[in-house]
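On to chain A.
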Amino acid sequence: MATPILDIAGYHLDYATPAGFTRALDDVALSIAKGEVLGLVGESGSGKTSLAWAIMRHLPKSAREAGAIRLTGQDLLKASEADIEAIRGKRIGMVFQDPSTSLNPTLPLGEQLAEVLVRHRGLTRKQAWAEGEERLARVGLKIPKQMMRRYPHEASGGEKQRVVIATAFACQPECIIFDEPTTALDVITARQILDLFKELQAETGVASLYISHDLALVSQIATTVAVIHRGKIVERGAVADVFARPQDAYTRKLLAAVPRPDHRLIGTTPDKAARPLVEVEKVSVHYGRKPFLGSLLGRANTQFTGNREVSLSVLPGEILGIVGESGSGKSTLAKAMTGLNRFEGEIRFAGRRITGLGDMDRAYRRDVQIIFQHPDSSLNPRQRIREILSRPLELYGEPGARKDAAAIGELLEQVRLPASYADRYPHQLSGGEKQRVAIARAFASRPKLVICDEITSALDVSVQASVVELLVDLQKRFGTAYLFITHDLNLVRQIAHRIAVMYRGDLVDLVDVTALTDGTLHPYTRSLLDAVPAPATAAA
Partner candidate 1 sequence: MPSIHRRDFLAASAAFGGLGLTGLPAFAQTTPRRGGTLRVSVDQAVSKLNPLVTRVNPEYLVAELLYSGLTRLKVDMSAEPDLAESWTNSPDLTEWTFVLRKGLTFHDGQPCTAADVVATFEAILDAKTASPARQNVGPISKVAARDDSTVVFTLSAPFADLPVTLAYTNAKIVPASVIKGGLEKLDRQAIGTGPFKLVSFEPERQIIVVRNEAYYDKARPYLDKVEVVVFPDVSAEASALIAGDTDLISTTPPTEFGRLQKASGIKALRVPSGQFCNVNFGCDQKPFNDVRVRQALALTVDRAAMVDFVTEGFGSPGNDTPLSPAYRFHAELPAKQADIAKAKALLAEAGYPKGLEATLIASDRPGQRTQLAVALREMAKPAGFDIKVETMPHATYLDQVWKKGSFYVGFYNMQATADAIFSLLYTSNAAWNETRWNNAAFDKLVFEARATVDETKRRALYAEAQKLMYAEVPSIIPAFFDLLGGQRDWVEGYQLHPRGAVFRLDFVSLGAKAPKRG
Partner candidate 2 sequence: MIESLRRMLRSPQGALGLVIVGLILFVVAIGPWFAPYDPEKMAPLMRYKPPSAQFWLGTDQYGRDILSRLLHGARATVVMAVLATALGTLVGAVIGTISAFLGGRSDEAIMRTVDAIMSIPSLLLALLIVNLLGKSSLNAVLAIALAFAPGMARVTRSVALAVRKQDYVNAAIARGESAAFIVGREMLPNVVAPIIVEMTIRVAFAVMLFATLSFLGLGAQPPASEWGLMVSEARRFMHLSPWMILWPSLAVALVAIGFNLLGDGLRDALNPRS
């Protein structure tokens, strides 16, 4: 193996807190050689980002370090402020998670690229802009000239991330850190960015540190992988080895948690003959009202459509997955079905026609429950868990039903939380625990259908796995039907019976899971399938 470009040895990092020092990184040792891509995998709080900051020498004052971070032999810990400024962007580039926040909203994209060239390569502004154009062309932007002049809000997420990447590669650095560069993007865009990365990487042979929480993704692009947990590198090695023969328990847990389409979690199949539980008939949703002045000036209606004539039905005990990128109208539908949006068309539930909020009576509400994406906003911060859970009991519980502490306790244990949590406030719970409480609230009324709106996308892989497992388990116990909304195709393919694909407000496909791999599919569904990397072990 060639001499490493980046070499981290025995690196320790602690942050000073009122309670004393807390360890962020513990004896980290890594090295990346030219042309190598090291995938650094870990869940939130594992310290992977801290490591990135440490390498970039961008740590808060409260940081205390030990060990060495060498860039082609030069120890960055000992480097002066000036040296560091010279190194940043020139010898070490960085690509950030979210292009919409990592670009200055008030400067033209071109300027933000050019300034690096001016700073590090001493070009004149004119030269810099000229080269900037080439760079943008290089990262596959169709209209580089215009793009240079545009402001961030005038470009799409993908375009912006390409600009960021172009900037990172601008000075042919020896090493680039990619901090979850695709997490903020839509599946398909993410795919394209990923391809771009591979291409550029191969071409420049830059030593890359690719940080991600997504094992599947890393397995696609990394040559070697390191798993970080609580600031410790628990395992590292060639991708194939690690994924095929994980040594560390945590790695195994992580791998197990990765959703795999081929690994179904649902045994049951709903009886196709049964009368559908819910039928959605030509439901359309429009947002925004006609602006008074706009119409006065005879301008076109500025409303936009959230759903266009969507029709689908859910069988009792069926899990219907709904996938699509953000803004495709998944949640809009969910809101319509729970009376949070007014809609056109109708919903048939247990034979009753429902055309609007007014028709959603106690029975319907009891039987159709919803769980939201963000647990911290879906639980009232000023109510104890007890109050939160007791509401549905009071609302829907049969006259004789118990609403006492015991009942609350049961609900909590149902979702594998200690009954003692009843006295806690939401902010005293972890994200996963909050989501469990939300689930408990939804199941309190023994509903027939639960709408899960991206309920796992805010959670870490392992937590997500356990939540999904919980859902599956509840489904087994109560035969509840789910409308499982997500952008994660792999996940949904594990649990759904049928999958509905939404695109810009339209329902483009509604097929059985098994039919996904073969059969005639809408081109969008295809690209979606292609975009999703199949986890490594599938390959191994």
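If you want to know what made the cut, all candidates are chains of the complex that A comes from, given by their letters.
Just so it is clear, contacts are C-beta pairs under 8 Å (C-beta built on N, C-alpha and C of every residue); 3 or more make two chains touch, one makes a residue touch a chain; residues count from 1.
Since this is a predicted model, take the numbers as computed values, not measurements.
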Contact partner of chain A within the complex, picked from 1 or 2: candidate 2
Within their complex, chain A touches candidate 2 through residues 289, 292, 335, 338-340, 360, 362, 365, 369-370, 372-374, 377-383, 391-392, 395, 441
